[in-house]
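This is the structure I have questions about; it appears just below.
Note that this complex is displayed minus one protein chain, with the remaining chains in position.
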Amino acid sequence: MFNWISQVISVTGFSIRSLPQRKGSSAAALLGIAGVVAVMVGVLSIAQGVLKTMQSSAGDSNAIVLRSGADSEMMSGLAGDDTRIIAEAPGIARDTSGPVASPELFVVINLPMRSTGTDANVPLRGVQASAMKVRAGFKMIEGRMFEWGLNEVIVGKGARAQFAGLDVGSSIEVGQEMWPVVGVFEANGGLSESEIWVDAAVLQPAYRRGNSYQAVYTKLNARDSFDEFKDSLTSDPRLNVKVMRESEYYDSQSTTVYNLITGLGTLIAVIMGLGAVFGALNTMYTAVSSRNREIATLRALGFRAGPVVISVISESLLLAFIGGLFGAGLAWLAFDGYRAATLNWASFSAITFAFDVNLKLLAQGIFFAMLIGLVGGLFPAVRAARQPIAHALREL
Amino acid sequence: MTDKNSADTLVRVSGVDKIFKRGSEEIHVLGGLDLDIPRGEFLALMGPSGSGKSTLLNLVGGLDRPSEGSVEVGGQRIDKLSDRKLAGWRARHVGLVFQFYNLMPVLNAQKNVELPLLLTKLSKGERKKRASIALDIVGLSHRAGHYPRQLSGGEQQRTGIARAIVTDPTLLLCDEPTGDLDRKSGDEILDLLQALNTEQGKTIIMVTHDIHAAARATRTLYLNKGQLSTEPED
Partner (left out) sequence: MKYFYLIFSSLGRKKLRTGLTILSIMVAFLLFGYLAAIRQAFDAGVEVAGADRLIVRHKVSIIQLLPQSYEAKIEQIDGVDNAAHSTWFGGIYQEPKNFFAQIPVVPGELFDMYPEFIISDEQKAAWLATRSGALVGRGTMERFDWKLGDRIPINATIWGKKDGGRTWEFDIVAVYDGAEKGTDTSQFFFRYDFFDETRANGQGLVGWYTVRVSDPDRAAEVATAIDAEFANSPQETKTEPEGAFIQGFANQIGNIGFIITSIMSAVFFTILLVAGNTMAYAVRERTSELAVLKAIGFTDGGVLGLVLGESLAITFVGGALGLGLAWLLVSMGDPTDGSFPVFYLPTSYLFLGLMLIAGMAFVAGILPALQAQRLQIADALRR
């Protein structure tokens, strides 16, 4: 047993020490794998970024109330009176100003994207004071909060980065009026950072909404209060509403985009991976054949076939690991945090996000690389071990 | 002015030096060499290894250029030809036979023999015909469709010879043609070369260190330290 292990170690040692002789083809395989991992991680980080934005928004102890039958805020409508009833429901967290329930309305305005100059649909949300409390990590980072009752707006930092004309001091055109931007906010990387906020009481008349809203965002006093909260509202004869956990809501909103990107990204990664496997096989077969005589000599001397197989696979795995690390690192440097915007199909408005190269993705990338290395080394390894010794010794 | 000897002289090597550079070192392989080879001669070149016999062969065959001096074949100064012209000259005038045969492993015997004909304007049919004739001369018609790995050493060398004669070249240059063969196969090859010389009048220059092989030639010269002589060195 010990003999076997020492054989493995020494053969693998020869193998790796002779790598510099084959640096050309080794480099090619390594870079090939790096390329695959970089692209895979890069593309999938888009989906991760969108997901992260969605999830940061969702507090598990937050709930959202929409009109029954509505799939998104856009399609929903709630009367002002209804929102008051909703705010009185059991299970809602309370602070000194009362229940943390935020009735909100939601419209979309057109602003040009900084990157292309063409228009994007930017969400404009009418809020009350409780909105800040419901959003985790809400914080003004530039300028100041708008004054209630005035035509002032604050913008999320994602929106400010992606769309033109949202710096503090500029104004946005709403109907025939110009509403000044007085501050920039952040909220834990959540969805609201893609939005522009204004006093609901100012937005309603501007869009002739009377006293109606579209959704009520609430913070529950405990995660488990959800059922109580929901039952109370759905059984209330005065209301016709639909109650979801915020996380559920965002899941449903982001599914299309997330699935699309993940699906396409995975497809591309698999196809590229296939190409990399062929490249790795090529390299390893070449590596093996150039050392045929060496391997045969070892075997003639008495080294067993097993260690030979392991040494070839180890070499391949080592190359793949380095390549994967390199590719993952490249992706992390190039993509992590890169801000972009895409379209939320459900509300047909823009969501800004940052590419998220997280640990899970990096691990997936390296794992994928190792898989390529394994397949790339397995067949050549077996072939090397099965070659008749005498034949290989004779080869010039 | 031409005297009787000049008219018969096929190869004239005059005052040839050949210097190789190995890093910063200079190695004088040949020095001030003169050699006349008449048409129809079967010349054997012998000498210890490193004496420059293969180098001399390469110079006569246009595979290399002299550092000094001239090489004239069939009245033409081949050392003055450009690389491109030299390639074309070789295609028409020289047939090469190597110690390790140097056949293309991916082509069968027939196609290997046809290879030099690709450089001519002959049609596909013509090429096939000539190759068949050449294979017939060396006695390998029955193996025309076989690949080098399916042929014995002797058969491979015969294929090599067929390839060398298929263009009907002026000169046949052989570098240790029997070096890798056993006695019997070697003799067969030498028989073949001798026949080509006596029956077809082919001028052959053969480098060898086998005395028995040299015995088949019409003249033997010895190379030592870059100088030719008719006597072997002690």
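Just a few scattered comments:
Lettered A and B in written order, each chain numbered from 1.
Keep this in mind: a residue touches a chain if its C-beta (ideal position, glycine included) is under 8 Å from a C-beta of that chain, and two chains touch if they have at least 3 such contacts.
The shown structure was predicted, so the numbers you read here are calculated from the model rather than taken from an experiment.
The residue touching the chain not shown here, chosen from B:17, B:36, B:64 or B:187, is B:64. Of the candidate positions A:110, A:211 or A:240, contact with the unshown chain belongs to A:110. Here the missing chain is touched by one residue of A:16, A:70, A:168 or A:244, and it is A:70. Contact between subunit B and the absent chain runs through residues 54-55, 58, 61, 63-64, 83-84, 87-92, 94, 96, 98, 102, 104-107, 111, 115-116, 118-119, 124, 163.
Interface with the hidden chain, as seen from subunit A, comprises residues 24-25, 27-29, 31-32, 35-36, 38-39, 43, 46, 69-71, 74-75, 107-110, 113, 115-116, 118-121, 173-176, 256, 260, 263-264, 267-268, 271-272, 274-276, 278-279, 281-283, 285-286, 340-343, 348, 350.
Simple rule for what comes next: only the chains that are shown with their structure count from here on.
With each centre defined as the average position of its C-alpha atoms, the distance from subunit A to subunit B rounds to 71 Å.
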